[in-house]
Every structure is written in structure tokens, then in C-alpha cells.
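What follows is a short report on a single structure.
One chain of protein is taken out of this complex; the other chains stay put.
Entry: chain A
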Amino acid sequence: MSTTDLRGPTIDESDHASINIDALARDMGEDGSVGIERPFERHPNGDMAERVFYGVKFKDMPYVQVLCAPNSTRFWLRDISHKKLLYVTPVRLGFLNAKRRSNVAAQAAGLSLGQQIRNLNIKAVRVKIDGFNNGRVAGLKGILQAGIHIVSVTDNSYVDWGWRKRAKKPKRRN
């Protein structure tokens, strides 16, 4: 597997000339200057997919899927075809039983993931989060500690408006 498959085409690679020229053209200024810094936009608009971040288009960037479960915070790195590249949990790093639900465990797992991402020659990632727990922010900080840039944060947590599957019995009220 080549590095281009993992992190998407960069603008300085010759084997993707047509894509790269197109990507450069989209990021050109009105006066024709290349590599211009666009004004920062907090929320993505229609042409965000074609914008270039750290040399890779937004749509070609691999993403980190974070599952914030009540017992642990788990991380996947996936490419644009949703294929699993990496998987990290706090349990694999030695956080057992109740320790794995702490935010320290989440940060350690994020750091481990970031270091493994760096080995794949990936500079920047998008992040997709599912759920709410302690490690929601701490996990992302771990990724940043390893020197990986985070371009965007998406909340993908599943919200149910009808009992699709009846949830667990509530805890006893005394």
C-alpha cells in the first residue's frame, strides 16, 4: 500500500498532476497568486471539499472516528473509503477496569494513535465523534500532542427520537 492511498493525493506530487493543478486552481487568489491564505471559516460551506489543508484536499483526508462509550473511548483511523487503518483502545495500553473510562486513559489512547498516524506519513486528519463522555476532548488533545493537525471536528452521535430499539431498564430508584 502506497502512502498516497493512505493520506490522499498531495498538491506537490507529480503522479497526480491533473488533480493537483485543479486543487491549486481552486485555492488561487483573484489576482492569480498561488497558495493564498483564505479567510478562516468556522462552519464548512459548499466548496469546503475542494479546499486544501496541509497539502491535502479536505475530501481526500483520512478521518479519525472516536466512539465515546460509557466504559472507554475508542479510536479508529479510516481512509476516505471507510477502510480501517488503525484501531486503538485504552485497554491495549494497560488501562484496566474502571481506569479505562477516565480522561487520562482517553488522552493516552489518543497519543498512541497520533504516534501511529505519524508513522503512516499523515499530517492532518478530520475527526468524527460519536457520544459524550469524559474523554471527548481529552482524546483529541492526545492526538494533537503527537503532532498531528486536526482540521475539523464533527459530532456524529446517534440521536433517537422514537424507541427504535428499547433501551436498557432504568436503574432502581430508592
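Just so we're on the same page, a residue touches a chain if its C-beta (ideal position, glycine included) is under 8 Å from a C-beta of that chain, and two chains touch if they have at least 3 such contacts; residues count from 1.
Keep in mind that, in the parts below, contacts and distances are computed from a predicted model.
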**Item:** Chain left out of the displayed complex - its UniProt protein name, from "ER membrane protein complex subunit 2", "Vacuolar protein-sorting-associated protein 36", "28S ribosomal protein S21, mitochondrial" or "tRNA (guanine-N(7)-)-methyltransferase"
**Value:** "28S ribosomal protein S21, mitochondrial"
**Request:** State which residues belonging to chain A touch the missing partner chain.
**Result:** 40-44, 48, 58, 63, 126, 128, 132, 136-137, 140-141, 144, 149-171
